[in-house]
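Removed from the display is one protein chain of the complex; every other protein chain stays in position.
This part shows subunit A:
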Amino acid sequence: MKDMADPKGLTRRELLSRSITAGASFVVGGGFVAGADAAWAMETAALKPETMATLIQMARDIYPHDQVADEYYAAAVKGYDTAEAAEGIEAGIAALNAAARGKGHADYLSIGWERDRVDILRDMENSAFFQQIRGGLVTGLYNQKAVWPLFGYEGESYSQGGYIDRGFDDINWL
């Protein structure tokens, strides 16, 4: 993943020693957010790492695909880590956490069940912030070529001569 610190250069123990856990899925430290399994890590420039971790969880809760790893959701929202976008994102995530506290949770990331997080998102689905994130994900997530194989989609075919000899009519269960 582009802009990602090299996770191979950091053992899980080293990573954890430099970070705190954020929810069950993420660890955050000074200027970075990473998967709890240290499989990926991303430096943040304008957003607080906790904010980025929450944004990644929110992205998954909007478009949850269990076969799609967190790093693709991270890539889908990485573009908000800019000086121009940061203020709006920090405010949006702050509102999300406030809504979580209103329902008796410490913050959004600490909520264990997707159902309870989605309840909070449903309450704010008409907000400009929610629609900004959801709308951006439609291309940010699904237009990543790396996720296409996870859905079976084969993408470009011209360079391989199309499907005339590669199964355009190979259905066998009808």
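Please note the rule applied: contacts are C-beta pairs under 8 Å (C-beta built on N, C-alpha and C of every residue); 3 or more make two chains touch, one makes a residue touch a chain; residues count from 1.
Note that in this section contacts and distances are computed from a predicted model.
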Omitted chain (choose from "Iminophenyl-pyruvate dimer synthase domain-containing protein", "Fructose dehydrogenase large subunit", "Spermidine/putrescine import ATP-binding protein PotA" or "Putative glutamine ABC transporter permease protein GlnM") - UniProt protein name: "Fructose dehydrogenase large subunit"
Chain not shown: contacting residue from A:62, A:75 or A:96: A:62
Subunit A residues touching the omitted chain (full complex): 62-65, 67, 118, 125, 134, 138-139, 141-143, 148, 151-159, 161-164, 166-171, 173-174
